[in-house]
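A single protein chain has been removed from this complex, and every other one stays in its place.
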Amino acid sequence: MKKSLMALAMFGAFAGMAHAQTAVQIYGNVDVGLIKKSGSTLQIGKRAANTLGFKGTEDLGNGLKALFQLEIRYEPDTGTVEATNRPLFQGESRVGLAGDFGMVRIGRGRPAYQETVAAFDPWHGLPTPVGFYTDLTVAGYTSQPLDPAGSSNNRWANAIWYNSNVINGFQFNSTVATKEANGGQAVVGNGTPTNPQFPANSEASANPFSISGTYNNGPAGAMIGYERNAVESKVWTLGGSIAPVTDLRLMLTYTRQDQGHTRPTNSKTKAWVLGANYAMGPGKILAGYGQKHPDGAAKTKQLSLGYEYSLSKRTYVYLDASRKKDITTASGALAIPSAVNQYDIGMNHSF
Amino acid sequence: MKKSLMALAMFGAFAGMAHAQTAVQIYGNVDVGLIKKSGSTLQIGKRAANTLGFKGTEDLGNGLKALFQLEIRYEPDTGTVEATNRPLFQGESRVGLAGDFGMVRIGRGRPAYQETVAAFDPWHGLPTPVGFYTDLTVAGYTSQPLDPAGSSNNRWANAIWYNSNVINGFQFNSTVATKEANGGQAVVGNGTPTNPQFPANSEASANPFSISGTYNNGPAGAMIGYERNAVESKVWTLGGSIAPVTDLRLMLTYTRQDQGHTRPTNSKTKAWVLGANYAMGPGKILAGYGQKHPDGAAKTKQLSLGYEYSLSKRTYVYLDASRKKDITTASGALAIPSAVNQYDIGMNHSF
Partner (left out) sequence: MKKSLMALAMFGAFAGMAHAQTAVQIYGNVDVGLIKKSGSTLQIGKRAANTLGFKGTEDLGNGLKALFQLEIRYEPDTGTVEATNRPLFQGESRVGLAGDFGMVRIGRGRPAYQETVAAFDPWHGLPTPVGFYTDLTVAGYTSQPLDPAGSSNNRWANAIWYNSNVINGFQFNSTVATKEANGGQAVVGNGTPTNPQFPANSEASANPFSISGTYNNGPAGAMIGYERNAVESKVWTLGGSIAPVTDLRLMLTYTRQDQGHTRPTNSKTKAWVLGANYAMGPGKILAGYGQKHPDGAAKTKQLSLGYEYSLSKRTYVYLDASRKKDITTASGALAIPSAVNQYDIGMNHSF
């Protein structure tokens, strides 16, 4: 006890100092650019999510490792953390163990379906509206509808992850979340505004889960993913990619969403995205076209072109142009699509 | 001036770079587990507080050191900083000097009484309801009742700390806070809801202060602590610990709280906690039993058992079970105690 008491007052403030520098890696990126969107003034914004993270591993012996990762997400144009109601560690906050059995993590992060799908997006899974990942690729699906307003659409709090190791090119990934309430907004669903199907701060009606599998064989890859969220909306995606020549990669995803648990009509949405990446020395051309078709509503159609030029392994500049013909009502009812053009030019620096 | 102006624009952004990596240590921990409490759905939560901190010392010569510490507290299950209204550096934010005279710090942190008492808790001073530190050990005492709603019960803003060095096994610790208001909630006390004794954003009626002393002699240790908070509630604790055999440590605390300044009746509370830690190789058994008895109200009784298994010096897994028969009214009036069982299983990783 002597030691613990001495430590308390005189040295307590500095316990753990010895191993600190070797155990923690700081990483992140800053991505800022000029954005011009139809109908808006010129803005300074981002193309990639901006991160500042802390992570590390510890070797426990016998091939076992402990690992953690905490990732801040922020907006460099204004210096704030990401939009209202998002947590400090919006990127992720997870701790876990990895070994021969694979990897188990617990905390908050993207569920297995979302992590896998992002790898088949021609814009590297970036959340920019110029890319496809957060809207068309997932057919408009939201992973956590019972989170507070303003939350991210593709993250789970209170969840457990399992990822297998890659065996013969195959990998299996899964996530299960608790039903616990998280201070979220009401979801009217099959109820009424005064008596919503999911009142504010509801628990999930069933445990959300998310699974995916990937297979890779030289120049070809394939994926399948499925997820059910807290209001029992379901989504699945089939994806494939191929590199017919070394510098070219073609990608295709096909996705179906079923919102039948909260929406008796117009509950199905399908979507597909075709993408290409073509490397030319330090430059890379990105191209994509996709459609999202909610049952009984107008199609969303998007065409995007981009160019990235690497100044180094950690720094590149980019130029994007996109045209999206979108549905203007959030209710999913029939609407006249309006076209939005967006042009980005900017810089991305990783550290 | 030439240098300062050149520095301003071209190099100003990078001043101080040379010494940065040697001066700052990053440290912290991630603790996540499954929690099952009577009457609640299964949750993912924590047992220990989760921290991400930055600290360092500078040798000033002649045995004098400057030191600082900034500690973020967060919830890894949701990625947020600790509950609403808690500051970014909820853990602490202090700077000071240490030398032959002891250590002086200024800023925000736990007062001397709280820091000392935590060392006599069988759950290592962890804030989990399975442990005793934040409720029974301090007889329900709140260090800062004039802080904003949702604030921590055991921290002071705007304070100065002095800790002596350990001399012949004895150490003295003290903290004094200013009276300054901190945007806090009203405390009705001897007033009325429309005319509270301490209106919102009140200054303290007297300077809060907190003192403690510890004595250690081989296998035995003892402590005494006293604190008066911003509404002049007082608390004192006597504690002792002994290690009759090498792997076993027994602890006892006895505490009295006097809320007479804000409560004319039922103002006294007494509490005691008996605890034991027993080490078995990489495993450790924790056990504790305690009672809190507010004057004129029903007793709170708690029994807890726990087990920790170390995978390494920085990583352990844990399993806890606790039964607490608690008072159900916040007013301190007589109430029928209801029992809450809690079971935790999880992992703690330090970095």
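Lettered A and B in written order, each chain numbered from 1.
Here is the rule we use: contacts are C-beta pairs under 8 Å (C-beta built on N, C-alpha and C of every residue); 3 or more make two chains touch, one makes a residue touch a chain.
If you're wondering where the values come from, they're calculated on a predicted model, not measured in any experiment.
Of A:Leu64, A:Val188 or A:Ala243, it is A:Ala243 that touches the chain left out of the display. Screening A:Asn154, A:Asn173 or A:Ser322 for touch with the missing chain picks out A:Asn173.
Across the entire complex, the residue among A:Ile44, A:Ala149 or A:Ala200 in touch with the chain not shown is A:Ile44.
Touching the omitted chain from subunit B are residues 1-2, 4-6, 8-10, 12-14, 16-17, 19-21, 23-24, 26, 54, 56, 58, 60-61, 64, 66-68, 70, 87-97, 106-108, 157-160, 178-180, 182, 203.
Contact between subunit A and the absent chain runs through residues 21, 25-28, 30-33, 40-44, 52, 55, 57, 67, 69, 72, 74-81, 88, 92, 94, 98, 102-103, 105, 112, 115-116, 118-119, 163, 165-166, 169, 171, 173, 214, 216, 218-221, 223, 241, 243, 249, 311-312, 314-315, 346-347, 349-351.
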